[in-house]
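One protein chain omitted, others in place.
Let's look at subunit A:
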Amino acid sequence: MLEMIYSAFLILGVVSLALYKCPKTALWVGFGLPSLVSLYSVVIFITNINLTYGFKLAGNFIFSPEFILTPLSGFFSFLVVFISFGVGIYTIGYAKSLKNRANLAVFASLFNFFILSMLLVLSSSNVFSFIVLWEVMTLVSALLLKFNDEETSNKTVMIYLGVAQIGAFCIMIALLLISGVAGSMEFAQWQGFEISSGLSICVLTLLLVGFGSKAGMFPFHVWSPLAYPLAPSNVAALMSGVMSKMAIFGLIKFSLFLPINPGFGLSIMVLGALSALIGISYALVQKEYSKLIAYSSVENIGIILLGVGTGFYGIGLGEGTLALLGFVGALFHALNHATFKSLLFLGAGNIYNATQTKEIDKLGGLARKMPITAILFLIGVVSISALPPLNGFVSEWFIYRSMILGGLSESLLGRAVFALSIVALALTGAIVVFAFIKLYALIFAGVCKDEKIYNGAYEKSLFMPLGMFVLAFSCLYFGLGANNIIMFLGSVVMDLIPNATYSINIDVLSMPIIALLLCFLLILPFLLFGIFKANMSKARLSEPWACGFKFNSRMQTNSNAFVGDFKRIISKIIKFKEIKSQDSYFAKMNYESRSDDFWWNLLYAPVVRLNLYLGDKIGYMQNGKSSFYVIYILIYLYAMMIAGFYFLGE
């Protein structure tokens, strides 16, 4: 079963590469067929969620690779193919806009390989194949990033690869340390080994840094707001929606091999709370919609980490219920974030396709031109703002509930961290609503400030809304059918922590009733109108009231003014650069306000500068004269000889 799915993606990837002379066919082969395969595999992964199954690769390689799916990796595999299904359909419509920039066949082939590499990472069963496939996944995503050629794209790809390399390095060391202690490279044999507590803390830290950097956790988040907006929007949807979840998977899977102390859970929570707050504060002040969505990924990873941290804290204390609630919340939010974040990125691609601009300030009123995109985007926005009765609310409710349960613990530090994390999550929740009012309303509502863009905007292809529809519908379903999802996730988590039980009644909240009541109350005023014989005539349309002035589209609020007061409040934390420029005395003054990532300047810029400085100094040695190189070789040989004599002599 599993081998069929994997080989289907492999064959489709190779075939679409072979079709590079006829990109139009490759479009259907490389995006249409994978969505069918994905749909099929969604069914397979869901029906087999409670099983552990896999296959062994035949043949005599250096070693015999084996691929095994446990319930946890089965869940994440489901996540991969489920998002790929929606994204695949969307891309059939979207790829036309990439036609002039790249060969669609190559794009399609890489798309398939990207999905395949993520699936393989999930099912790899030993250290060697995990590391190799992890790197392949990073490289393929970096290649996909390059399809949008912009001024800064090389720099962005380098930053992305750099951070990913640091992370992969940490992961590799951690896994090798575990396998050294356990005496085996196979994950299946990592059981019942003795590990000293110092080494265990060291390995856990390495895992947290390694996987955190891939997920986009604070302070390793700097690459995500650069890379996601650069990527073509279908790739951004996969990267932010799915690839960042691979890191969550790795963190949960590998940390559980080790003895966990509660402090590990608490430190994950602190980092998660910081990611959430910092991510959303930066998201709010962005002026480009794709950057706003990208920063909100950092925030959502933070929320997922709050759940994961609660889970680890529960395991550390040996409290099954707490661990269960935390992990269910984290996995549920991972699923939800994958759904609505991909939906938003796809919507962003749709907007960019129609308008060719990334600035929020040039847009407005698009809902009248693109009604289907608008309503699908609205569903995504409502979900991500965690408003009832959609899915974001349910998973955040779970995380809140688990954190409240954690806040009952005996230890003072535990109570403090949990209570403050809840406050951070609440603050995040308020800012999220602010940010997504801005995102939806300034793009789709009101009037457009640029007449030309407004007139040119329309729904370019029906496949794009169709792909978004799949995800939007899932947002509704995951909200209203939350109890089913929780049962499903509960069985996944039960497999991880066998001694857990549903000791408190957690499916007490009934989303269908809330939705039903909201709908009923929506109609109630009309019943009252009937009783009181209200005036039911049609509304007369006129210009908005502007205090007696003639209304002008520039009177509407813009993205900078909308968050102006907030910017003034947090200007102590985030520095805003005001750039004023004027070409000539009579020309208009240009104002620009930039919000540079403070953490980049604080943590990364010094390292980059140090490397540049060192490279500059080393450069003196590379003077291109062959005689110097001979001297270097001689010095090296001489040094080796001395060292050899000293160490190996006697």
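As a convention for this text, a contact is a pair of C-beta atoms (placed from the backbone, for glycine too) under 8 Å apart; a residue touches a chain by one contact, two chains touch by 3 or more; residues count from 1.
By our rule, contacts and distances are computed from a predicted model.
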{"item": "From \"Acetolactate synthase small subunit\", \"Hydrogenase-4, component C\", \"NADH-quinone oxidoreductase subunit F\" or \"Putative DNA modification/repair radical SAM protein\", the hidden chain's UniProt protein name", "value": "\"Hydrogenase-4, component C\""}
{"item": "Touch with the omitted chain, as defined above, among A:A367, A:I453 or A:M468", "value": "A:A367"}
{"item": "Per the touch definition above, residue among A:W28, A:Y458 or A:F529 touching the missing chain", "value": "A:F529"}
{"item": "Residue, one of A:I260, A:V382 or A:L496, that touches the chain absent here", "value": "A:V382"}
{"item": "Per the touch definition above, residue among A:F82, A:F327 or A:F393 touching the missing chain", "value": "A:F393"}
{"item": "Contacts of subunit A with the absent chain, listed as residue ranges", "value": "365, 367-368, 371, 374, 378, 382, 385-388, 393, 396-397, 400-401, 404, 407-408, 412, 415-416, 419-420, 422-423, 426-427, 429-431, 433-434, 436-437, 440-442, 444-447, 505, 508-510, 513-514, 517-519, 521-522, 524-526, 529, 532-537, 539-547, 551, 553, 555-557, 561-566, 568-569"}
